[in-house]
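All remarks here apply to the structure that follows.
With one protein chain held back, the other chains of the complex are shown just where they sit.
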Amino acid sequence: MQKQSVFHSPLLPFLLIAPQVGIVLVFFYWPALQAVWQSFLLQDAFGLSTTFVAFENYAELLQQPEYFNAIVRTFAFSALIAGSSLSFALLLAVMADKPLRGVGLYRTLLIWPYAVAPAVAGVLWMFMLHPSLGVLARGLRNMGLDWNPLLNGNHAVILVVLAAAWKQISYNFLFFLAGLQSIPKSVLEAAAIDGAGPMRRFWTVTFPLLTPTIFFLIVVNIVYAFFDTFGIIDAMTGGGPAKSTETLVYKVYLDGLLGGNLGSSAAQSVLLMVIVIGLTAIQFRYVERKVTY
Amino acid sequence: MVERQGIRGLVAHLILWVGIAVVAFPVYLAFVASTQDAASIANGQMSLLPGGHFLETYTRTIFVGTSGSTREPVGVMLFNSLVMALVIALGKIAISILSAYAIVYFRFPFRMWIFWMIFITLMLPVEVRIYPTYKIAADLNMLDSYAGLTLPLIASATATLLFRQFFMTVPDELLEASRIDGAGPLRFFWDTLLPLSRTNIAALFVILFIYGWNQYLWPLLITTRDDMQTIVIGIRKMITTSDALTEWPMVMATAVLAMLPPVLVVIVMQRLFVHGLVETEK
């Protein structure tokens, strides 16, 4: 945790740490506490009076089928995004881990989408699959599919998942590749000598040794699906049609934007914090990663 | 390992190229769209090959802007994004390296308290505390200012932890040798620790620059004036609800311009990028 040999100075460490502590206090703890405090308050419609209502906001929130739906929807989104992006990235990483010519080039060409902003990714995919002008939508219609994510909720979900998964491929690819490269070649060689073919080697040796990376990426992808998809959703669907793409974070945003119920919005924020803290705890607890590069 | 390459190698190459095509196609399409005229896009008859409007679209996008919802030229937005990304990246690095230095190299009261206080912020992304933070920024008169755009995003437990971890690997003897050589805390920091952290700083810069550039929700709330918009927000506002008014070639040109700086950073500084990504996630 700390060095054996340290400097001694009464004032300097505090000066060094002051900027960070200041910002953390003003922009993290103060708002977080306010959120917690507000979640216990109820404001009347005109914002004239506030009363302390303890957990009423929470109770009301959890009784709303709408909120419950948003929770289910968010987890479904997470599962779809993580599942599709991880499997595709794993396939690519396994291929790129082979001793092929030009692997360095492949890697470069596969990692750059990491740098694309989620909102921009949303715009790109929206443009491709836009019901009236999208190039791919044209193809789908020619195949007899009535593709319209602006009206059809399922289509909107698919659209958001595609864009979100697309953007996350490069991240997952990089970590899978790092994980694969950290598997000692001698283990695979031993398996080969033991008579295991390439497919068998993958499922009996590589995959089990990759599980720490997989667990880690699942958590990261869930967190990503929770928060970073905000830009994608806002750029593509605005939560619609008919709330079919309204995730928890998006709901906090919309409810707050409409300005209506501050207490309920705060309670939502607090519940989100609890979920994030839970996810982070899982990440620390179960994910003993050894990624070497 | 000796392995029959032949067909299997071919399949691997094929899969990788399919992957690259999937990854690149949306961007290619955006670029193609940005070089064509608005009419052929709007009627859904867009060609898959670049058109001849490249210069026209891009000059108009950068210097004039759309006539629709946002009237600011994209050049202004690019500048705003650049300022935001740079301030966030450099600010995070500066305050994190200082606080990590204090935590690792000094013994002082409440040291562990402060460490945990910073550490816990890892678990509070800006999205979960968005409105209270907005209110504080508003109370501090920070709306529509670069300070408001960047300061709340500057505090970062990740960077502090990364530097802390790196400092722990610096041999104690370097500090001791410096003390014998007559260097005090600030001089040791400046002459030895900072130069040794160069790679980590650069790697972190790459990651944080991308992080800052791609911010969406916070700038969306904090900026109301068009001339304070970042490019990522700008694109969104160019797409109007009634499709007829959306100037798609310019939207796509803006998308290309919004992607260009961070993507270039990743490609040009690939080694640092990978290093930074792997390190910050530890």
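Labels A and B are assigned to the chains in the order they are written; within every chain, residues are numbered from 1.
In the analysis below, contacts are C-beta pairs under 8 Å (C-beta built on N, C-alpha and C of every residue); 3 or more make two chains touch, one makes a residue touch a chain.
Here is the rule we go by: contacts and distances are computed from a predicted model.
*Asks:* Match the chain absent from this complex view to the correct UniProt protein name in "sn-glycerol 3-phosphate transport system ATP-binding protein", "Monosaccharide ABC transporter membrane protein, CUT2 family", "BatA domain-containing protein" or "Sarcosine oxidase subunit delta".
*Replies:* "sn-glycerol 3-phosphate transport system ATP-binding protein"
*Asks:* Give the labels of the shown chains that the missing chain contacts, considering the complete complex.
*Replies:* B
*Asks:* For a quick check of understanding: of B:53, B:111 or B:179, which residue touches the chain that isn't displayed?
*Replies:* Per the contact definition at the top, the residue touching the missing chain is B:179.
*Asks:* Residues on chain B that touch the omitted chain in the whole complex?
*Replies:* Residues touching the hidden chain, for chain B, are 171, 173-174, 176-177, 179-183, 187, 191-192, 195-196, 198.
Everything below uses one rule, namely that only the chains that are shown with their structure count from here on.
*Asks:* Using mean C-alpha positions as chain centres, tell me how far chain A is from chain B in Å, no decimals.
*Replies:* A distance of 16 Å separates the two centres.
*Asks:* In the complex of these two chains, what residues of chain A are touching chain B?
*Replies:* Chain A residues touching chain B: 2-10, 12-14, 16-17, 19-21, 23-24, 26-32, 34-35, 38, 88, 91-92, 95-96, 98, 100, 106, 108-121, 123-128, 130, 132-135, 138, 166, 169-171, 174-175, 178, 185, 188-189, 192, 198, 216, 220, 227, 230-231, 234-235, 249, 252-253, 256, 262, 265-266, 269, 272-273, 276-277, 280, 289, 291, 293.
*Asks:* Which of the residues in chain B come into contact with chain A in the complex?
*Replies:* By the definition above, chain B touches chain A via 1, 3, 8-9, 12-13, 15-16, 19-20, 22-27, 29-30, 33, 41-44, 46, 48, 94-96, 98-99, 101-108, 111, 114, 117-118, 121-125, 127-133, 135-137, 140, 151-152, 154-155, 160, 167-168, 172, 175-176, 179, 184-186, 188, 210, 213-214, 216-217, 220, 232-233, 235-236, 239, 243, 248, 251-252, 255, 258-259, 262-263, 265-267, 270, 273-275, 277-278, 281-282.
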